[in-house]
Structures are given as structure tokens and as C-alpha cells.
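Of the protein chains in this complex, all but one are displayed in their positions.
Labels for the chains are A and B, by order of writing; each one numbers its residues from 1.
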Amino acid sequence: MGDVVKYLSDAGTRAALWSMLLDHVWLSLLPLVISVVLAVVLGLVCHRYRRLNGFVVGLSNVVYTIPSLALFAIIPAVIGTQVLNPVNVVLALTIYTTALLVRPVVEALNAVPAHVTAAATAMGFRPWRRFLTVELPLSVPVLAAGVRVGSVSNISLVSVGALIGTGGLGTLFTDGFRQRYLAPIAIGIVLTLALALVVDLLLVGLRNLVTPWARAGRA
Amino acid sequence: MKRTLTVIVAAAALAVSACGSKEDLSGSDQQAASGEVVVGSADFTENKILAEVYAGALKTTGAKVSVKSGIGARELVVKALQDKSLGVVPEYTGNLLNYFDKANAKTTPDEVYAALKEKTPAGLEVLAKSPAEDKDVLVVTKETADSGVKSIADLGDNKYVLGAAGEWAQRWQGKVKELYGVTFKEVKTTDAGGPVTVDALKDGSAQVVNLYTTSADIKANNFVELTDPKSMYPAQNIVPLLRSDAVDAKGKAVLDKVSQALTTEKLAELVKRVDVDKETVANVAADFLKTAAIG
Partner (left out) sequence: MIFADAFAWLLDAANWTGSRSIPVRVGVHLLYCLGAVLGAAAIAVPLGLYVGHTGRGGVLLVGGSNALRALPTLGLVTFLYLVAGGGQVGVLIGLVVLAVPPILAGAYAGIQDVDRGVVDAARGMGMTGAQRLWRVELPNALPLLVGGLRNATLQVVATASVAAYVGIETLGRPLLDGLRVLDYGQFVGGAVLVALLAVVLDVVLALVGKLVIPRGLRLSARPRRRAKAPRVG
């Protein structure tokens, strides 16, 4: 504990912590945002062309078995980015998160009751409007559950990037380890947990905001 | 249906271009050769301190400098220099030469440095070498040393387990056999002079490990350095390796001044202050620059 205080007493260290935290935030959340868009698009495609379902879900399962560490470093070799480019980590996490989200999105879209879509069609909704205003909103709770899982997992995964030099708070683990210094590691763990918690609360708030009917039902 | 399809395609295109532009953004961020010098370092304390020292020194010339530390081994660092992720890195003459010239047999500081200048690929360059050195060294526990192991030559044939970083086997296993006729029961991968390596020696899972001469762990644990009479490990003077267009003449001059001011003892002291006394790399580097009257 005394070590933690001593560690935090240095202004330069605090500034470095802050910048690692910021790195961590965007490295973990940017992929989340991109993935939501990609997963919805892919989900829609699968929803319309059900034959693709098996293929996309199967692919997402395979993607899931690749170790993150490997993906972080294979990406630059495949797409020719710079080795230390944070894009590698962002892209890897985007791939994982999309794989994580596609399946629930497809299932949620398929689970929209037929009488609901029929009612919307009867009201004169064109397919595209029906998708945006009826089917997509109804699948938000499921999507939100997936996004929450994705955010927690991304926030904890970014740390692994420290092993290749782009790790946000993960750098605290490798640095602390080499110095045999528990303070930075403990602080890294606490900050990661706190970040996950804050983001999760924000996501729950956001979900409640966009699904007012769910709240009305609960009350 | 047709309309839906069009919309899907448009949305997909948007998503793809969104990712694409993000990539460009970060890419240009790194490539900002227009003024910003990125100093990189490998993933061990001494190299990190040196990177901070270089960065601090370069700042005094008015350059915009950032530090990217803890990157990994030489192969990764050199690649990052070439693809412009980095501008300058603190390097070690011998290992760098062996990297550029696999067939190298030179070992003394001046020979190594001369050959290094010659072998450094176009676009990159090394500045003047520092008298400070941080060599690879094989160390054993005091007990092993007392049992008569003083030099690498005493390690014998198939007697001990050696612990070192992953690339050691590839670089040195053949050489140690050729020069000293020494083979090991096993070459264990530990880490590059970090806790795993030191603990392997302490708990006996390895009887010989590869550390670095400025490591604070050697003294702290009473480890004994083995002599290297046939100079297997080449000289390892500290030297700035840079991409020629990344640093201007003023910057190069101040880096030369840093190299002159550094000695092996000073370097070891800086490392100890970080690894043992838990001072920050940035503060230790700033102190050094102050006492050396740079900036």
C-alpha cells in the first residue's frame, strides 16, 4: 500500500497513467463501435439471406479460437501496417467483437415475432423502414447484452497488446513485472476494473435510453 | 428488394470506409516525420532509460519528441525504424552488427564499431559510440562458481541447464560449441534478463543464465559472471541507431554529447535506481541529463 502511494506521488507517473488510460479507452472502445455497425450489417444480410447464417456463425466461431496475441501480430504481416501501429490491435479486437456480436444480432432479428413484422408491413412500412424502426429496435436488448460482454472483454484484452508494445494499461503489467514492483500492476488491475465498470454503467444507461418501452414494461 | 440491397451495400461501404479512414489517421500520426522524433526502446529497463535520455537531449534542440517504450527485441525495433514508426533507438554495437551481418566475427569495441558503420543499411545510421557498455554475460550462482566454474570454458559438455531469452539458442548455441566446445543439457527460454531468468538461477531450474553486465540483479544475488576469454560475446557499446532523415544535425550533435557522458558505471547506477530503488525512468533520465549538463 505504501508502495502504491509512493508510486503515485510522482507527477510524471500520474501523467503517464492518464495517457495509458486514454489509450486503453480508445483501443478498446473504438473496435466496439465499429463492430456494432458491422455486426448489424452482417446480421441484416444473414437475416435476409438465411442460407448465409450457417457460414457466418461458423466463421465467427473459428475466428474465436485464434489467440489474441497471435492476431495482434499477424495483422501487420497480412495487411502491411506498421508493426507498432495501434490499428493492429484495433482491427484484431474489431474482428473478435464482430464475431461475438453477429450471432446474437442474427438470433434477435430472427426472433422478432412474425405478427409484429406483419403488422408493420400492414401499416405500409417498406422493408428498410420496417428494419430500422421495428426490427432493429426490438433487437436492441439482445444487442446491448452482447455489447456489454464485448466491452468487458475488449477492456481486459487490450492489456495483452502490452506484449507487442501497444497495450494501454497493460504496459503497467509488463513494466511492473520486470521491475518486480507490485504497485503498478495493482494499479493497472484496479484501473482496468474501474474502466470496465464505468463503461458498463454507461452502456446500461444508453440501453435504457433507447429502449424506453422496456422500462415502461418493468415499472 | 432492390432498394434494400442498395442500402445494404451503401451501409457496408460506409462501414468499410470508416475503418479505412481510421487506419489512415493513425498511420499518418506515426509517420509524422515532419518534425516529431519518435524515440523507441526495447523492453528492458536500461534501454528505456537510454530512450528517455535521448528524448530529453533531443528536446533541448527544440525538436518535438515522443517516446515509445517496451517494444521488444532488435528485430522488431529495426523494422519499426525502417517503416518509420520510430526515429531513434538506443542500440548496442555488437548485437546490432551481428544482426546486420550474420557472419560477423569481430569482437573488440573499435573493430565492431567500424564494421557496424559499414554494414548499417542505407537509410539508417549509427552515431558515435559511447564508452559505456552493456554486454551479455553468462552468470552462475556463487556455489557453482566455487565448485570451479569461472569461465565459459568450464561449463563442460552437457552438464548444465542454461536459461536465456528465446533468441539465445539461435544466436549463440552454435557459437559457444564452436569456441569453447560447450553444450548444455537444455537451453530453457526464460526472458531477456528479467525476473524469470533470475528466478530460474535462484531456484536451480537453470544453473547458468544469460544476463547483462549492468543488471542490478547480479550484485544483489551474489551471482558470479563467467569470463569470456575467447570473446564470444562481442563488445556492446551503447550507440544511437537512427533513420538518417529523422534527426537533424543539432540533434545528432547532442546525442554525441550524451554518448560521451555515459559510462558503464553510470549506466549501472541508473539501472539500479529504477529496478531496485523504484525511481521512475523519466526522473532518473532527467537527473542524468542535469549532471551531465546537457540541456
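To be clear about the criterion, a contact is a pair of C-beta atoms (placed from the backbone, for glycine too) under 8 Å apart; a residue touches a chain by one contact, two chains touch by 3 or more.
A quick note: this is a predicted structure, and the numbers were derived from the prediction, not measured.
**Q** Out of A:Ala11, A:Leu132 or A:Leu197, which touches the unshown chain?
**A** A:Leu197
**Q** Of A:His47, A:Arg103 or A:Arg130, which sits in contact with the chain we cannot see?
**A** Here the residue in touch with the unshown chain is A:Arg103.
**Q** If I consider the whole complex, including the chain that's not displayed, which of B:Ala200, B:Leu226, B:Ala261 or B:Leu289 touches that chain?
**A** Of all options in B:Ala200, B:Leu226, B:Ala261 or B:Leu289, contact with the hidden chain holds for B:Ala200.
**Q** Considering the complete complex, identify which of B:Asp110, B:Glu143, B:Asp157 or B:Glu186 is in touch with the unshown chain.
**A** Only one of B:Asp110, B:Glu143, B:Asp157 or B:Glu186 touches the chain omitted from view, namely B:Glu186.
**Q** Kindly note down the residues of subunit A that lie in touch with the hidden chain.
**A** Residues in contact with the chain left out: 62, 64-71, 73-74, 77-78, 83, 96, 99-100, 103-104, 107, 111, 145-146, 149-150, 152-153, 155-157, 159-160, 162-164, 169-170, 172-174, 176-177, 180, 182, 185-186, 188-189, 192-193, 196-197, 200.
**Q** Please identify, in ascending order, the residues of subunit B that touch the omitted chain?
**A** 72-73, 75-76, 79, 165-167, 170, 186-192, 195-196, 199-200, 203
Going forward, only the chains that are shown with their structure count from here on.
**Q** Any idea how many Å lie between the Cα centroids of subunit A and subunit B?
**A** 34
**Q** Could you pull out which subunit B residues touch subunit A in their complex?
**A** 1, 3-4, 7-8, 11-12, 15, 18-19, 22-23, 26-27, 30, 40, 43-45, 68, 70-72, 76, 79-80, 83-86, 194-195, 274-275, 278, 280, 282-283
**Q** Can you check the complex and tell me which residues of subunit A touch subunit B?
**A** Its residues touching subunit B are 3, 6-7, 10, 12-13, 16, 30, 34, 37-38, 41, 44-45, 48, 81-87, 90-91, 94, 126-128, 131, 162, 164-165, 171, 174-175, 177-181, 183.
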